[in-house]
Structure formats: structure tokens, C-alpha cells
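Only one protein chain is missing from this complex, and each of the others stays in its spot.
Coming up: chain A.
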């Protein structure tokens, strides 16, 4: 019976997919997700992953264990084999394997773990370094990541007391370097919730930050020694003699102006390399990993893959260096993972192991934890390959030749730029939003590159590219049409002399004929219309109609009896205290037009009436 039901469900699903996506391809046509089965009695709440050179995979968990998995690549057999190697540690949120030993972070300790008698179970647990803790649960410890000298990088989360606070225990809010002899070198500060970080091929450190206090949106920041990444919670320790810099809270402006303004006054305040707009490009940035597989993992060698815990997805980030400063773009890559992603590590075959946990944090992926593998099947998708800043705009490259007609149409593009506030309040609305006009387009001879000349570039701003109308020569749209470029530096050099041939074809504007039929007053939009709006404004990233995702369901919101206007006010200025049972605070969505929010609000309130009717 069960099987039959399943089959019917599958057929229905297939129909639905068919109906909507007759022509366009989806992520799964290129980027495949494989699931590693987990025995039912194991709580594999993944905190750390380490690929071993012998083909095994090690996984550390929030319940303090290290599991070693044989056959993780599932070659010729879907089953994988778990052996518990170590246990009893305190929330192990990072794992590395080096020279036959494991290194991992517990809350209060960087630990080396060895199996001295080689019976497959660890028998020696040695502290490399002990971290101070106040006893606040939010003082998470992540790492280590080894650098090329064999030093270990560890990041230390702030405590949470209604805001991020680092003063209770030494070096909270910092990235520190632990030398193999157990000495500690404070390296960079200003971190809030630095769950994921790594070192790129050039030896530079990048970390992912979660939106929160002093962090308007998720972001990836390059950390050099002495950098201050923005959250002042840990600045107490900048007074210590071994701090690489001096800075006090009083020197930091808290007036809601963008971060770059504050950075003009505080010389080591480091701006993000790439902003990840909140709710669109994730809600809780975690791991950052550069594709070093030379084309095995993805069609984008050298680019970065940034995971998101809350939205259970992996995004792509491309970087360039202008005037010695990193900047670049982010774009969606693959969604639909089973739980909240905390870790990414490459396997020996160039696939990526994706380790997940959502307990207490929530995620779009419904499982409490999970372990999956992401691989590229070698088919070339039509994607934005790269975006580079130019003195007068940007140059976009594509994985396939573009249809020149589509590139020449103004209607193919929607561009705008904006930024976030830098403030002690949690999150930020989008501010200083401005639509951008393309004044010229030039297509390269191989039709793989498109140069856009844009009026009103703004340094430090997020430049949003929506390329809905761009097609490849087969007439297919982009797999992902929206990218976000953070323009820290505008390069100098030659500008494109815009000529008539570069101008875009404007669409003929047809004046709307006034409707003859009078509109019915206070019409509630249909479910389909509501879903379209909710999708457009990325509400569905966190909310669903009936079920709890990251935030409450619309049905639950309806039960609160808010007026439409109250909903509008709360969308623009959320009050997280209204929903104390939800781990992730909602970001202000004041960039969504009020008319749209009110339509959504009346639809939400309509759900309540429906529910009442049903129950009557």
C-alpha cells in the first residue's frame, strides 16, 4: 500500500514538474546530490568533516563523537560503514586529519586525538590549547584549519546575552592561530558567529559571517592579521599586550550609516569581500571552500562554494583582487539539501561532502542532521561564469555562447545597487536602493563575454544583476539568473567608448488601457498569486503556508490576528520577541513594496478565515 501511494505521489510530482518546467533545466540536471545513509541509532549532527587519504571520511558531531566512514564514495555499493573512533567530547564543530592524528575543537579545547595501538579506536586525547569559557552556550569554537606552516586556525564565537558579547572569556570574537607547541597568537577580531572559514590557494583566509548585531547581512570576509571584521563584541581583548591592534568600542560609529563609512575612520575595519544579501543568498552563512579540484567538482575551478545553514543550500562566489582588495559576486548554485549545512570538504574524487545539522538552529532541509555528497555530472549548464569589475561597469562571462539578440535587449536586464546599515541592532534593512541603467553593451567575438557599461556605479555597494532575458544560442535561460557583486574597488583603466552599436533596444512601451470593469474592493489574491509574490520577495526562503520552516508558517501568523497594516509594520520592522520559539530572527524586509506586502497580508489573514470555516 505504502509503495503504491508513493508511486502516485511521484507521478503527481513528475506532472507538476513537467507542467512548470517544460523547457528550462534545473540544478539537479547538472549538480547531483547523493545521500550517505546513517544508522538509526547514530546522531550524526555534523560539526566537522575530514577527508582521509586512504579513502575514508571522518565526521565529528555535536554530541562529541568522531565517526570514521568506510566506502563514503559509495562505489559499487550504496551502503557505507560507520565506526566510532572517538567520543565524549564537548560539541566538536571542527575536524582535521594530519599525519595520522585528528585535530578537533571542543568548546573549551583544541584537541589532538591519536590511536596509539592502532585498534581503530582513539586512546589518547591531548590538549593543544585550552580555551576560556564563561559557560554561555553560544561560545562555540570552530576549527582547526591548518595553514601551510602547520599552524592551526581556530575561530571563537561570541556569547549571546541578547546581543553578541565576547568579554566574558578571553579571545571570544577572534580568529586565533595556535602553533603546534601550544602557543596562541591572536590574529584577527570582529567576528560574531564565524562557523566556517578556510584558506585559499594563495594562502588567504576567508570566513563566513551570519547576519546579526553589527552584521547587516551574511557575508564573506578576507581576514589578514590585525583585521577587525566589524562586530565589536570581542574588542575587550584588543587591550591585551599580544593583540595585533588597538581599538575600542568608542571609536566605532553606531549611527546606522553603512560599514564603509565607519571603515573610513577605523583603519583596520575590514569590509566584506562579498555580501550575501539576507534571505536571498542564505540566512546563516557557514563554510567557505575554494574549488581546488581542477574541474572535477564544478565547471568553475578556482571559485568558492559557500554553504548556508538555514537555507540548506550551497552558493557560488567568484573573487577578483582590485587594488589589492578582494571583491566579487555570489550566485545560487544548488539547493535542496536534507538539513542545515555546516561543513563542506572535498573528497578524493573531487566531489564535495556536505555535513549537516539543524538542531536548535532550524533549516529548510527538514532532517535533524545529514551527510550528503555534491557532484557535477559533467554536463555544461548555461551559467554566469564570472563577473569582473571594469572602470565603467562590469564584464560578465558565460559558460556558453549567448544569444546576441537577447543580450541587446534592455528588457533582458534588471540592475540595481544597495547597501546595509552598520549598527548594533540585529540585521538591517536594505538602504540606499537605486536602479541602474545600462548605457552600453559589447559582446565579445566568441559571444562568451558581455561588457556592460553602467551609469552610477557606487563603490562599496552591492550591485544586483537580474538577467532574466539572457539566452544561450539554444534559446535557454540561465540556470541562475541573479548575481550580487560587491564593488569594493573600481578598477582604473580604459573605458568603453559607447557608440550607437552598443545601445540596448528599448522595449516599446504600450500604455495600459484603463480597465473597464471596476475592481472589486479588498479582493484577496489567489494562492497562486500569493506564492508568486512570496517567491519574488524571497519570503518562501523562511516561511511556508502551513509548516514551520525557519520562521513560522503563514497559517500560524494568521492566528495572531494582526491587521494587514500591523503585518506591514512587522515585515518592515520585525519583532523577534513575538516568536521566541524560533531560533533565527527575521531581517527587516523594508525594500519590499508596501502594496505587495499588503496583498500578502490580506492573503495571510484570509488563511485564518478559511481555517475558521473549515472548523465550523
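The working rule: a contact is a pair of C-beta atoms (placed from the backbone, for glycine too) under 8 Å apart; a residue touches a chain by one contact, two chains touch by 3 or more; residues count from 1.
As a working rule, contacts and distances are computed from a predicted model.
Going by its UniProt record, the hidden chain of the complex is named "Family 16 glycoside hydrolase" among "Sigma-70 family RNA polymerase sigma factor", "Monovalent cation/H+ antiporter subunit A", "Choline dehydrogenase" or "Family 16 glycoside hydrolase". Residue-wise, the contact with the chain that is not shown comes from A:135, picked out of A:100, A:135 or A:475. Contact with the omitted chain, checked across A:89, A:104, A:223 or A:504, is made by A:89.
In the complete complex, the residue from A:179, A:424 or A:560 that touches the missing chain is A:560.
Only one residue in the set A:26, A:149 or A:578 touches the chain that does not appear here, and it is A:578.
Taking the complete complex into account, residues 62-64, 87-91, 106-109, 111-112, 116, 122-127, 130, 133-135, 137, 359-361, 560-561, 577-581, 583 of chain A touch the chain not shown.
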